[in-house]
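The complex appears here minus one protein chain, its other protein chains still in place.
Take a look at subunit A:
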Amino acid sequence: MKETTSTKESLTAAEQQLSSKQLQRRNFLKLAGAGAAGVAFLGMVGCSKDDDNGPDQGGDGLYFGSGDIAILNYAYALEQLEAAFYIELANKPYSGISDWERTLFTDIRDHEIAHREFFKAALGTNAITNLEFNFSAVNFSSRDSVLATAKTFEDLGVSAYNGAGWLIKNEAYLGLAGKIVSVEARHAALVRDLISNGSFANSEVVDSNGLDVSKSPTMVLQAAAPFIKSKVDVRDLPTY
């Protein structure tokens, strides 16, 4: 319990730091091209109200914040995406779904909701609002289509946490990312095995050094873009 209390204090401390970080945002803006250049789907140019407190409500996208807050919102966005997908899957199970698969996907849905709601609670007023998604490319009645999409999301989630870890300044946040990423990896392995038993960690995702995939926030957002309807403003999201 002592540990969780100190974590809570860290969250508050980081939130307090946020306002000073926001003061610096004007300077960040001059460099904005650097961080967000590769993110094609962001209609962020000319975004206004940058010096207000809290997320940008009136500009061209949901503002993620900067520093660790931006990374937490980035994780929150990915968890929103996964949760929305698995809620849809559970509501419209594909034809021929087995009882065991139904149990597993209900579990996974609840894990992603737990992650989503956790980030929402932890971010408090810094949390972005609910994103809207576009799953029109998914045929929810087809097992193949659903599993292929689940595989994409889970492998992407693993690569996202792996790639963002070193950008996180606060040790408690890093610890939380670590607690979540291995659960995503357990999901990824399972979904892969449902598609083809034994593919849980094949050479698509594990290299010759035995290392899993790692992707920068920019790369991950590009991959997720086709599924995200809402405009997001990630100009201050740390990336590389």
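The working rule: a contact is a pair of C-beta atoms (placed from the backbone, for glycine too) under 8 Å apart; a residue touches a chain by one contact, two chains touch by 3 or more; residues count from 1.
Note that in this section contacts and distances are computed from a predicted model.
Enquirer: When you check the chain that is not on display against UniProt, which of "Ferrous iron transport protein B", "Peptide ABC transporter substrate-binding protein", "Sugar phosphate isomerase" or "Dessication-associated protein" does it turn out to be?
Expert: "Dessication-associated protein"
Enquirer: Among A:Lys92, A:Lys169 or A:Lys229, which one touches the chain that has been omitted from the display?
Expert: Once the missing chain is taken into account, the touching residue is A:Lys169.
Enquirer: Consider the whole complex, including the chain that is not shown, and state which of A:Ile97, A:Ala148, A:Ala189 or A:Ala223 touches that chain.
Expert: Final answer for the missing-chain contact: A:Ala189.
Enquirer: Can you tell me which of A:Ser95, A:Ser136 or A:Asn197 touches the chain that was removed from the display?
Expert: Reading the full complex, the residue touching the unseen chain is A:Asn197.
Enquirer: Touching the hidden chain in the full complex, which residues of subunit A are there? Just list them.
Expert: 1, 4-5, 7-8, 10-11, 87, 90, 104, 107, 109-115, 117-118, 121-122, 158, 161-163, 165-166, 168-169, 171-172, 174-176, 178-190, 193, 197-198, 200-202, 205-206, 208-214, 240
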